[in-house]
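Apart from one protein chain that is not included, each protein chain of the complex appears where it belongs.
Right, subunit A next:
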Amino acid sequence: MSNLKRTALFNAHGKHGGKIIDFSGWELPVQYEGITPEHEATRNKAGLFDVSHMGEVEVKGKDAFKFVQNLVTNDVSALEDNQVLYTFMCYEDGGVVDDLLVYRFNEEHFFLVINASNVDKDFDWMKKNSDGYDIDVVNISEALSQLAIQGPHAQEILQKLTDTDLTEIKFFYCKRNVNVAGASCLVSRTGYTGEDGFEIYLDHDNAEMVWEKLMEEGKDLGLRPVGLGARDTLRFEATLPLYGNELTKDITPLEAGLGFFVKLDTDDFIGKEALVKQKAEGLKRKIVGFEMLDKGIPRHGYEVWADGKEIGFVTTGYAAPTVKKNIGFAMVPIEYSKLGTPIEIKVRKRILKAQVVSKRFYTKNYKK
């Protein structure tokens, strides 16, 4: 794995028993002790994640707001300083370039958090669309480490390492220059698990120290390090989409069922015209939730069948650890999208019975 990138926490992962895999060019732990115990620790106590592979782009300058508003589908004008927004960048045809978090520091300074596997593509897209704006767009992905502490005990554990009153950081807000164990951090109340928690951005030099302090302070409260395996089961169960699964250049956010993050009544943004048209004409297909009725586990990429023919594909599927069911998301024609519709999943050679169900597999525990 010599060409792979390592995060500043590589040694810490080894120390805590992380099983390292190649993830989008990064050497990262898929699990430590096991996906299920890590998943359950995050739901019931707290989990600590190394998400340093995520990309970050800074947008600074007089036209920063105007640029970001044109770049993404959600309404950036509704943001206060230090508020965070979940949104998409779309191509002209409505397909998704990436999903991202937009942090507004002030009208002339935004901070965008993007997916590791999309950093180069996203940055090129931003640069390409920045002509005519008085801004600097800087890819700072290599400069930052990122930790996430998630779960019902996340606040209590992190509070032990900072004088900042964490109750002041509301859901989807951030605070800059928070002193965590002596390191200056950007702390936001965000995450990718469906639980309350924080994402912490800091320089590489302090990353391992903060990780170890959190592990130390969190020990009695049940904090465990969590790998990419449980990160995926947690986000899936909480109905949070993943780029490459529910979101791709060939799927629009409306088809993904994420129209809430697309504000078609705001100013122009890239892809708006295509999405307005798609909405007006009505969706022809849509991502739904489903539950297996026969025994068998659905997986990403499996065929969906109905009425004796292939009708769609599974975008994510698991034996879900908390809800304890074999469930998935699948792209199906709109006429098969109603709750209760019988569908079939081709699990290897066998066609197994399933049924369309609500995508709300798990009720999120955010503190708002």
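Quick note on the criterion: contacts are C-beta pairs under 8 Å (C-beta built on N, C-alpha and C of every residue); 3 or more make two chains touch, one makes a residue touch a chain; residues count from 1.
The rule is short, and it goes like this: contacts and distances are computed from a predicted model.
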- Item | Record-based protein name (UniProt) of the chain missing from this complex, from "Aspartate carbamoyltransferase", "Glycine cleavage system H protein", "Alkylation response protein AidB-like acyl-CoA dehydrogenase" or "Dihydroorotase" | "Glycine cleavage system H protein"
- Message: From the list A:Ile35, A:Leu48 or A:Val137, pick the residue that touches the absent chain.
- Response: A:Ile35
- Of A:Gly47, A:Gly197, A:Gly296 or A:Gly312, the one touching the omitted chain in the full complex: A:Gly296
- Contacts of subunit A with the absent chain, listed as residue ranges: 30-31, 34-36, 229, 232-233, 295-297, 299, 318-319, 321, 326, 348
